[in-house]
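The other protein chains are all here in position, but one chain of the complex has been omitted.
Labels run A, B and C following the written order; every chain starts at residue 1.
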Amino acid sequence: MTRNEGIGWMLAVAGFGAMAFLPLLEDADYLMGLALNITMFTVLATSWALFSGPTHYISLATAAFYGVGATVVAMGFEVLPFPVLLGLAGLAGGVLAALVGLATLRLSGVYFVIFTLGLAELIRQLVSWVQSNIVEVGSIQVFTDNSDNWIYWELLALAALVFLVGWLIERSRLGFAMRIIGNDEVVASHSGIHSAGSKVILFVISGFFAAAVGAVMVTKIINFDPDTFYLPIISFQVVIMALLGGVHRLWGPLLGVIPFTLLWEVIENRFQQPMEMFGVEIVSAGSLKVILLGVCFMLIVYYIPRGVVGRVETLARRLAPGGGASHG
Amino acid sequence: MLSRMTGFIKMSLAGAIVFALGLGSAGAAETIKIGAVAPKTGPLAVGASITHWPNIKLWVSQVNGRGGLRMKDGSRRKIQLITYDDQTNPTEHIKATIRLATLDKVDFIVAPYGTGFNVAAAPHFAKYGYPQITSTSITDKIPQLTKRFPGLFFTLGNTTAFVGSVVEILAKLRDQGKIGNRVAIVNVAADFGIELKKASIPIFKKAGFNIVYNKSYPLGTQDLSPVMRGVKASNPDAFVAWSYPPDTIGLTVQAKIQGLDVKAYYSAVATAFPVYRNKFGKSIEGVLGAGGLNLDSPALQTYMADHKRVTGKEADFWASPVVYATLQVLEQAIEAVGSTDRKAVTAYIKSGTFTTVMGTWKFKNQVIPSFWTVGQWQNGKFYGVSSTGMPGEKPVAIKRGW
Amino acid sequence: MDVLITGIYILITGSLLGATYSLIAMGLALQYGVARIMNLANGEMFIAGALVAFWVVTSHQLSPYVSLVFVVPGAFGINWLIYRYLLRPLVRRAKHRGQLEVDSILATFGMGFILVGVLREVFGGELFSYSYLLEPIKILNNNFALNRVIGCLVSALVCGLLYLGFYKTRAGMAMRAVAVDPAAAGLVAIDVPKISALSFALGGAVTAAGGVVISTFLTDMDPSGGVVFTLKALIVVIMGGVGDVRGAIVASFILGLTETLVATLVDPGFILAAAYFLFVLVLLFRPQGLFGRRRA
Partner (left out) sequence: MAENALLEVQGVSKHFGGLVAVDQISFTLRHNEVLGLIGPNGSGKTTMINLISGALRPTMGDIFMGDRLISERPARFIARLGIARTFQLVRLLPSLSVLENVMAGAVFGHKRLWGREARKYAARLLERVGMGHAIGMPLLALTYIDQKRVELARALAADPDILLLDEWLAGLNATELKLGIDLVQTLRQEGRAIIVVEHVMDAIRSLCDRCIVMNSGAMIAEGSPGQVLADPAVIHAYLGDSHA
């Protein structure tokens, strides 16, 4: 373990420790809500980047995985204990990812984007069809013993797990293979790497985590109904947060999740009440948030293609005499 | 020592965030803060913009026009309204509710729009002790929900009663020999549509109807022509659609195009919307739909006029006045208690009697037992034709073509 | 007899739908096939056209088709500006096609979101629906909506004009050359940046015109509902073969017919599933598209 890694571990343990402590504070519900949101998106964005960082494929499937995870829990919470369901949900997300990956990951990135763009909507319609015609249940009320604090801790544990998995992948053959694929796919295949297979494995991992998050969140939201769980906006948020932070470092997405979540909070608070101008109501928070989402996408493309992390690294390199590359 | 430490940490964290976000607006001391979270964007925004938001606006402007809510000491406190857009996203909805309770520290919160969001918000209303007087929420799970959440109230009815009334009307028409025995059912594959369909099939069967068509379509289907063609091919005597706003309109479009000639045509949510009439004009004469009102009631007529004047929009002929009535309940309970003591207000709602635009309301096990179930377009107005004990039911007319 | 009538119904309804899809897909085919921009804001441009038509009908009581008079040049101008000032820099800096694809996907995605926000602000969150020629017309023992039939004819007209333009004019030939190989086109004195800008702008104009057409029979034009149309357009363009106008038209009809077939004979709940099924078939067996050449 290098010195940098040691510092990284200490920071991570301290960070998670502090976060885990939060629910014990009294009257900290608002902070908790914010922390919950940040934790949730940290898991989603980090697991997204595990796949998209090295492969450069833009996955818009997060909402589909998230929804599948929630669906599994909603369908089974009366029969099976929650931990089992959590595993099943992750498994279901992984299987879905494997199917999608096998169909599309051999081909160029555009096909993959298009395929995942409508995936959440496709599955929403199929789940709705099953609900309407087979099980004949509209919305399901998922009442479990999962308390708010536990939900938060579960997400935090998932976040810890996603970082651990990411760290292990970086040090594994798979991580090494992904770096080679990212550089030159022809060389990769001539070195004996199964590049489509490696991509599918990573996609499965990201699908697993997104589904697990959905599984936890449905116990918080309680009312399960496909129309409010297969929400494409979740996919878009995740993409933007991950890219904003930077996907070539494990901790990059975190640097996107925190500012973005806080920025949305500011908009929520500042622009929620309709403002009148010339007697017409203008800019509600909802529209403003959508516009912000769009502006961030463009900002990333035009100004910060390597995210906040990229900026930080460039700055660090400029400041450090000698200008050696800093490998974290 | 530890608790002082945690207290310090908490204070500084909260302080930092409040500072960073520019929160903690200092409201005038003499107001009552009321929060509301509902969709302004997303799939449910259309319904909320017709049924939910205008009524909140109307109520707040009327109460403040009167000088505010009267307190025990005789003073009047105006309402400061704080609204959030949940974007039809339950995660955002919960976040906003918590923000209202903990940061904005509102005195009361208006119940959300839609059944699902009411369920999602219920634990959080309960946690902070807010009464939740729902208006746009229909479910058969009322007994379980009210038992679990003692501050949760229902006013718009339950699924079985809704479905029961429709079957009853059709059975009556059949028994009078006005329509035949063949009924075609479609439903939108979304929570409410599915629940209504599920409840309706056994009741239709029990009433001796022959279900000749029974299919669902996904929410957001743009072209319903294959559906309506299938319906027409099944040659029904009555048509029932457990539908939502956009598809209620889409189905009518196709019924006109395909020339679906049934003497009883029913569609659920949005049939009572003024926009439905505006789009189709006279041809919807005789269409049955969810809701309906006693339009002869003077209180309701005043409400309708005020709604138009203040919000610039027509109220819908079903849930709009119910939303308004729940706000009247809140208003009267606060004034009766004379303070913002949420426990006392909740207790008062449970036992008190309220004068609302929907008539006199008294909750029975947290539920208003009398409500409209079916309405019908007659002479450009949507009258109630069936209810659970509401006054002023009109007789059902036969639909004659489009 | 019933089977025959149903068959005719599926054929005509599918064709009506296909004609609509072909307009959106033609727009995207021009933008992606020629200008090399994978435009994910395509659906939003489409909805924008539909909402302008809605506004023209409801506030001025004019025919929706009147709005074409300013929707088409307006969309052309806006898209030209977008290409010139936002997308051209991306084309110029891209080292290879893959990078341009990722960049243009993200950038146009961002533009799509901005457009959604602006449309919501301008039009509000209400139900957008107006009635235009809502009358049945009887063709071969089946009823169809007159507004759809008219819409189909207008679509066919636009597609026909585009087809002629593409295959019979100098500019059209230049576009086809750029579609096949921008580098080689540049060598034979074709102004590739200009032709690309023209194609992108024209694509945007066609898409917005498609929005106007579909507004005449769409039940609800939700400002955030564009993504469904983007998806359909993408599937059609991929299925037809990138940069091939004929392929886009043929694929539109295949999609329209398949969807109608499934909705009529199987279940309306599987319309999107059917579209996806077609998409998967193309991906697995003919990724270069029906008319496309396999890229080495």
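Rule of thumb we're sticking to: contacts are C-beta pairs under 8 Å (C-beta built on N, C-alpha and C of every residue); 3 or more make two chains touch, one makes a residue touch a chain.
Computed from a predicted structure; not experimentally measured.
Enquirer: For the full complex, can you list every visible chain touched by the one that's not shown?
Expert: The undisplayed chain, in the complete complex, is in contact with A.
Enquirer: Going by the contact rule already stated, which one of A:Ser108, A:Asn133 or A:Ser189 would touch the omitted chain in the full complex?
Expert: Result: among the candidates, A:Ser189 touches the missing chain.
Enquirer: Just checking the interface: what residues of subunit A touch the absent partner chain?
Expert: 173, 176-177, 179-180, 182-184, 186-195, 325
FYI, only the chains that are shown with their structure count from here on.
Enquirer: With contacts counted as defined, which of the two, A-C or B-C, has more C-beta pairs across the interface?
Expert: If we tally the contacting C-beta pairs, A-C comes out ahead.
Enquirer: Please work out the Cα centroid separation of subunit B and subunit C, and write it as a whole number of Å.
Expert: Averaging C-alpha atoms per chain gives centres 38 Å apart.
Enquirer: Can you compute the centre-to-centre distance for subunit A and subunit C, using the mean CA position of each chain? Integer Å is fine.
Expert: 31
Enquirer: Would you pick out the residues of subunit B that each touch at least 2 other chains?
Expert: 40-43, 189, 216, 218
Enquirer: Which parts of subunit C, given as residue numbers and ranges, touch two or more other chains?
Expert: 120, 224, 228, 267, 269, 271-272
Enquirer: Please give the residue numbers of subunit C that touch subunit B in the complex, ascending.
Expert: Its residues touching subunit B are 2, 9, 13, 17, 120, 124-127, 129-131, 134-136, 142-145, 217-220, 222, 224-225, 228, 260, 263-264, 267-269, 271-272.
Enquirer: In their complex, what parts of subunit B are in touch with subunit C?
Expert: Within the complex, subunit B contacts subunit C at residues 39-43, 45-46, 49-50, 189, 215-218, 220-227, 229-230, 233, 245-247, 249-250, 253-254, 256-259, 273, 275, 279-280.
Enquirer: Could you please specify the touching residues of subunit B with respect to subunit A in the complex?
Expert: Going by the criterion above, the answer is residues 6-7, 9-10, 13-14, 17, 20-23, 40-43, 82-85, 87-91, 94-96, 98-99, 101-103, 115-117, 119-120, 122-123, 141, 145, 148, 187, 189-195, 197-198, 216, 218-219.
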